[in-house]
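Every protein chain except one is present and positioned as in the full complex.
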Amino acid sequence: MAMVCLSDFEAYAKKYLPKITWDYFAAGADDCTTRDENILAYKRIRFRPRMLRDVSVMDIRTKILGSEISFPVGIAPTGFHQLAWPDGEKSTARAARAMNTCYIASTYSTCTLEEISAAAPGSLRWFQLYIHRNRAASQQLVQRAEALGFQALVLTVDLPYTGKRRDDVRNSFRLPPHMKVKNLERAFEVCKMSLLDPSVTWNDIYWLRSLTRLPIIIKGILTREDAELAVRYGVQGIIVSNHGGRQLDEGPATIDALVEVVEAVRGSVEVYVDGGIRKGSDVLKALALGAKCVFIGRPALWGLAYKGEEGLQDVLRILQDEFRLSMALAGCASVSEIGPHLVQFSKL
Amino acid sequence: MAMVCLSDFEAYAKKYLPKITWDYFAAGADDCTTRDENILAYKRIRFRPRMLRDVSVMDIRTKILGSEISFPVGIAPTGFHQLAWPDGEKSTARAARAMNTCYIASTYSTCTLEEISAAAPGSLRWFQLYIHRNRAASQQLVQRAEALGFQALVLTVDLPYTGKRRDDVRNSFRLPPHMKVKNLERAFEVCKMSLLDPSVTWNDIYWLRSLTRLPIIIKGILTREDAELAVRYGVQGIIVSNHGGRQLDEGPATIDALVEVVEAVRGSVEVYVDGGIRKGSDVLKALALGAKCVFIGRPALWGLAYKGEEGLQDVLRILQDEFRLSMALAGCASVSEIGPHLVQFSKL
Amino acid sequence: MAMVCLSDFEAYAKKYLPKITWDYFAAGADDCTTRDENILAYKRIRFRPRMLRDVSVMDIRTKILGSEISFPVGIAPTGFHQLAWPDGEKSTARAARAMNTCYIASTYSTCTLEEISAAAPGSLRWFQLYIHRNRAASQQLVQRAEALGFQALVLTVDLPYTGKRRDDVRNSFRLPPHMKVKNLERAFEVCKMSLLDPSVTWNDIYWLRSLTRLPIIIKGILTREDAELAVRYGVQGIIVSNHGGRQLDEGPATIDALVEVVEAVRGSVEVYVDGGIRKGSDVLKALALGAKCVFIGRPALWGLAYKGEEGLQDVLRILQDEFRLSMALAGCASVSEIGPHLVQFSKL
Partner (left out) sequence: MAMVCLSDFEAYAKKYLPKITWDYFAAGADDCTTRDENILAYKRIRFRPRMLRDVSVMDIRTKILGSEISFPVGIAPTGFHQLAWPDGEKSTARAARAMNTCYIASTYSTCTLEEISAAAPGSLRWFQLYIHRNRAASQQLVQRAEALGFQALVLTVDLPYTGKRRDDVRNSFRLPPHMKVKNLERAFEVCKMSLLDPSVTWNDIYWLRSLTRLPIIIKGILTREDAELAVRYGVQGIIVSNHGGRQLDEGPATIDALVEVVEAVRGSVEVYVDGGIRKGSDVLKALALGAKCVFIGRPALWGLAYKGEEGLQDVLRILQDEFRLSMALAGCASVSEIGPHLVQFSKL
């Protein structure tokens, strides 16, 4: 079976992963409308390609928070990578380093931050954080991450409670006994989402800031109002995200929300987006609409499920090739030439 | 089979009810366009969820006509509950009381108002009324309801004649011989809709007002013009309803009509809505667009069909949990924080 | 099998007619887009029903060109009724008379005008005309029709050449040898559409006017420009029609074109519409948008195919009952209360 595009990896993962694992990775909240809209919304954006521009030398590199990456696609934080591949997040970290891009490690990793760091020393890694009821535990995590050389904190703000994912309820999904959410082992029981603190507010950004010198990126913003607040509270970046459609169903597709967030921040902080990226041309659309970089969630898991580190590299390489080709066919030789003139919203 | 969401109860009812009963409950007029639009219209409304608001303490209670209910979902009037469960409306009344919400008993109940009252003493109950050609019969019903402690009258105005429900015609639907529309037994023959008076006009509201001190709620309004008339004629509330799509096919979805009715009454009376509620987030949308409370019709029947009083409680509890979670994920800790800023109409 | 709605008759006809006949009746031009759009366009129109209006006495009669009919639905001209039922157009004429409505007999009838007249003496009949290359033949037809008591001429203008109906080409459709286009027997060979004159222009209305005192109705107008010309050339009525989608594919649905035609003629002539009428509520929509009456084509043929005269009466009676019910449920007690306030175009 030739792996030609990302949906080949999806088909592989669906076929070979245990059903309960596939269901967990694929799950969306309620009717899965937002999960699916994330993808469909890209289809409603049309290119306005320009011809006869010299695209013989292509430069697809970009920088995020000052660090250069080989192309504007990073790995979004998702949990439990050992469900996809025995080496879990260590494989993810190695693949990201091999492809010279950024990996956002999840609090809900099945490897420790120490293992992840050791697996890919010197690579660009960010650490994704929830704020727990036990603030000391969160503080400890932040400080471990900083000490281990993670270069930014990504605070997820759309999960005061876990969304209702029907298949997970039906399957009584839980981590198999031989896997652990290792980062939290010492602090409290494994995988109790109820330990997350639903009382967190914007002021907790100040608290987080007091703990670390790392830049703070806020993940889960979907409105201009919240984007303005994020800027006012001093974050360094925003990831427009709806948690892959796993939290509140029937909110906006992320690519649609990106437009208003970009408008609201007026360039004062970097804006990223995740959700629904399935082709290199999706990346081009996101950048045309103002994203500095995109992050992939489920496709990374499919790559891991296919062949671990190597499979994830395959996924990233396909996206990279497709992105480069899309840019060239749209008439852009470097990322700096990408802009809103390249796209229009279909009225249909 | 795990009962995770309302469509699980629908599937159960479809599988286990006699076909003629299922068809009767499911029936819509003509092509069933409006019945289905009631549901689809919710999908076109998208949330604008807000983050980092303290949602650790959730208060989902509300008041309707001054009475507190545990959450803004009541039981809409539907007929013939014995078709779904042997105890019929007695079970419905008990479930509503257990969940501390409002039950609107139908004129076309298979239990008497006395039985319903006795089954759930002290609970919040409203009585749904048609005006019959024999006005004395209607007067008697109103006065029985008032005497039994029903707290409001709900006058249904969209049924001068019964809509054409093709499956009921094909099935020659009629109540089985051992069931009766007990409330009407003394006054006239059972289940002759033709006894309803198609000459009723707005002035009959005055007549109804002269019979009782109960608040009058009008059910079946779909336009701003009629909403303004309802206010002018002094009703205390409006239920935006198209009779579950069982009367005039190809009128508006109720959630769409809600917007213009809310605008027209400018807060002078409470506005409720029924039709198409299938998830807790639908309730949140209806409240964001100005409804004070929603009422469920078919889902209540599915709950009864599943396990009587207990099954209906299951349905209500799922809606309650989903509503609370949706509120939290949208950033609202209490019903008073819900408003139009939470939603937008998708252009698709 | 209960015949509850018009699609029951369609299913019957599809099952029992010879395939070549079914295909001929069902045929649309090219991809059949316009044929199907005629129906779909009705679905995009939504009612704004009004409540609490006295609908105890319903009056659904109307007048067309001064003649009263029992309800605003007539029989559109379609050819070859013997393909559907042995008695052909004689049955059609009898059914129309029994239901007290108007029948537009086609030039391409398989009975003579004389037979049609004799079958239903004293009934309201109009005669549909094409202008042939042999003008004398057309003149003779017009004068025969007038002498036989037909009360109007309906000139079809959308067939300078026959549309391309793929199934008819594949089937090599032609009338079986025992049937004849009897009205044309004397004048020229049967069923040669090529005898129609593609050079006809507006000035030929004057020629037609010179032949007869009958009112002239023009059938096949789809634009405001042509509607204005029709008025200027002195016709008495316009049938907005696209020949059931059998001529130019991908023109407008007739109910959509009706709006601009009604606007253009500003009440100076009566406007009718055919195409896509499948329910009584479609009739109500057409009247709300300004049609004085609608005409049914294929549904009449399905009725004939079911049980001849009796079957067509069944079809008409169902439409009549549905129309009356729709009116009542929308709050109209008589045709004069129907107006544009009753409908809105869905944006979807």
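The chains carry the letters A, B and C, assigned in the order they are written, with residues numbered from 1 in each.
Rule of thumb we're sticking to: a residue touches a chain if its C-beta (ideal position, glycine included) is under 8 Å from a C-beta of that chain, and two chains touch if they have at least 3 such contacts.
No experiment lies behind these values; they were computed from the predicted model shown.
Student: Among the chains present, which touch the one that was left out?
Tutor: Answer for the hidden chain's contacts among shown chains: A, C.
Student: One chain is left out of this view; which of C:Pro49, C:Pro252 or C:Gly275 touches it in the full complex?
Tutor: Considering the complete complex, C:Pro252 is the one touching the chain left out.
Student: Can you work out which residue in A:Arg53, A:Arg174, A:Arg232 or A:Arg266 touches the chain that's missing from view?
Tutor: Answering carefully, the residue with contact to the hidden chain is A:Arg53.
Student: Check each of C:Gly28, C:Gly220 or C:Gly280 against the chain that is not shown and name the one that touches it.
Tutor: With C:Gly28, C:Gly220 or C:Gly280 as choices, the missing chain is touched by C:Gly220.
Student: Given the contact definition stated above, which residue among A:Leu175, A:Leu195, A:Leu211 or A:Leu325 touches the chain not shown here?
Tutor: A:Leu325
Student: Over the whole complex, note the residues of chain C touching the chain we left out.
Tutor: Spelled out for chain C, the touching residues are 30-31, 33, 44, 157-158, 160-161, 163-164, 166, 169-170, 197-202, 204-205, 220-223, 225-226, 229, 247-252.
Student: Write the list of chain A residues that the hidden chain touches.
Tutor: Counting only chain A, the missing chain is touched by 2, 4-5, 43, 45-56, 279, 281, 321-322, 325-326, 328-330, 348.
Here is the rule we go by: only the chains that are shown with their structure count from here on.
Student: Common contacts of chain A and chain B?
Tutor: Where chain A and chain B might share a partner, there is none at all.
Student: Taking each chain's centre as the mean of its CA atoms, how far is chain A from chain C in angstrom?
Tutor: So the centroids are 60 Å from each other.
Student: When you check chain B against every other chain, which residues touch at least two of them?
Tutor: none
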